[in-house]
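Partial view: only certain chains, each at its native spot in the assembly.
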Amino acid sequence: MKTSRIEAFSDGVLAIIITIMVLEMKVPHSVDLAGLKPIMPVFLSYVLSFIYLGIYWNNHHHLFQATEQVSGGILWANLYLLFWLSLFPFTTGWMGENGFASTPTAVYGFVLLMAAIAYYILQRAIIAREGRDSLLARAIGRDWKGKLSPALYLAAIPLAFVSRWIASGLYVLVALLWLIPDRRIERKLENHEA
Amino acid sequence: MKTSRIEAFSDGVLAIIITIMVLEMKVPHSVDLAGLKPIMPVFLSYVLSFIYLGIYWNNHHHLFQATEQVSGGILWANLYLLFWLSLFPFTTGWMGENGFASTPTAVYGFVLLMAAIAYYILQRAIIAREGRDSLLARAIGRDWKGKLSPALYLAAIPLAFVSRWIASGLYVLVALLWLIPDRRIERKLENHEA
Amino acid sequence: MKTSRIEAFSDGVLAIIITIMVLEMKVPHSVDLAGLKPIMPVFLSYVLSFIYLGIYWNNHHHLFQATEQVSGGILWANLYLLFWLSLFPFTTGWMGENGFASTPTAVYGFVLLMAAIAYYILQRAIIAREGRDSLLARAIGRDWKGKLSPALYLAAIPLAFVSRWIASGLYVLVALLWLIPDRRIERKLENHEA
């Protein structure tokens, strides 16, 4: 089994999820700039989720580029990841429309957490197939980002009830961790650890 | 005629159907976890339909991997399958929003039944083209799942008016039948039959 | 310039149009079968448009299979076709929700007519590029269906104000013309003409 069709299907689902989120940004009835003001939190949550989905697409793209064969287990691990990502428009809309209120912000983090776990499972399934000495296994390495991110989500979920800004700040932080090019940070961290 | 474009188009339609179903899960106005409670049946019906569409995508993927040439008949059989699958968001929403009420649950089963028949027709059309001794014909074999599933849907439709939980339980059962990896079950069943 | 990306983009747009039309079929609030009754005309118009889009996808697929090179003119002729097809969900919804009332049914026919003209322009643009002796030019031949269809749409538009059933009957007739496999009809017609 080749990877091309699983990539095409995932691309389709990700493209639709990313675009459907915009539909949560309802066209305002007001005609002046003030009409955009109540939409700002929805817009900000859209930007955040867009970046997250961009990161997932990016990582997914790299993951399957290093994959040569697809098994039934990988197909389902991939669908499981897509399932959690498909809930992004819902949690993004709920968080945005309520100005980052505690519960929706915590639920947003929960879905982020589940997607991160699903991604981890997918990665494991592929490495199990490709072998521990494969290019992919070596490329992923110790995967400190993949381990730090769920920890930060886990912290953010209860913290959302303390302050919505701490929780959403943590979501932004994780996104930045992934956005900033890998090598330099990793080198820095290695130096820091040494 | 090659299979690549029919696969790409089907992937597109399946990806959209799977994602559009989320739109039936309307963002609640309430800001606490209780706001999610009325959405739970919609969420559960979404999960069920997501799994079904995942199974269809999976099987479709395998089916066309074993297909070499596409005829006009196959194109239309494929579109006929996509037609019934395209009704999933509607029946999923109707069943979910009404807490698995009898009629919507029966109609959900009817669409499952029609999709299963459409899949069977597609399989027949491809085997007719590929030949009875082809790799595909041998791989499908006696196709006990493909024959048992419509029978279970047929049973579930009237049973929905007896108890909604029997009907939806049967839908879950069929989904599990397809989710659990093939070989072991088939071997067991063969032993059972012997 | 190769045809693969124009095919992929068209597949995407067609897949979305075909699936978005379902969203016009609003989930009923009623829980019994009677709740489906007011949706029936929407459902019927959905079926009709699904078949039309299936035919367009099918023909588009064949058209580009015989095409080797894509020019700027072909790209825009293709987008012009997609534009008219993108109006299908709107006219389908308007016609269906108003029980095939005269004006929406006429407007539905107008969009069918414009799409047919756009398809004709696309075909011309491709033949102009491929050459009059190309495989494609010979395959299309006299293209009696491509010429008869717009004539029938043109007749249906005013007839919608006489009887909605004549107009929608004509739309069904054109769909059947394209659905029934080519060769036999063509042979019959040739015999009829001879």
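The letters A, B and C name the chains in turn, as written, and every chain counts its residues from 1.
The definition used in the following text is that contacts are C-beta pairs under 8 Å (C-beta built on N, C-alpha and C of every residue); 3 or more make two chains touch, one makes a residue touch a chain.
The shown structure was predicted, so the numbers you read here are calculated from the model rather than taken from an experiment.
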{"item": "Subunit number of the complete homomer, 3 shown here", "value": "4"}
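The rule is short, and it goes like this: only the chains that are shown with their structure count from here on.
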{"item": "Most central chain, Cα average position", "value": "B"}
{"item": "Fitted rotation between subunit A and its twin subunit B in degrees, CA, nearest 5", "value": "90"}
{"item": "Gap in Å, rounded to a whole number, between the CA centres of subunit B and subunit A", "value": "28"}
{"item": "Separation of subunit A from subunit C, taking each centre as the mean of its C-alpha atoms, in whole Å", "value": "39"}
{"item": "Contacts with 2+ other chains: residues of subunit A", "value": "12"}
{"item": "In the complex with subunit A, residue positions of subunit B that touch it", "value": "7-8, 11-12, 14-16, 18-20, 22-23, 25, 27-28, 31-33, 35-36, 47, 50, 54, 57-58, 61, 65, 179, 181"}
{"item": "Subunit B partner contacts - residues on subunit A that touch it in the complex", "value": "1, 5-6, 8-9, 12-13, 15-17, 20, 23-24, 72, 75-76, 79, 82-83, 86-87, 89-90, 93-94, 97-98, 101-104, 107"}
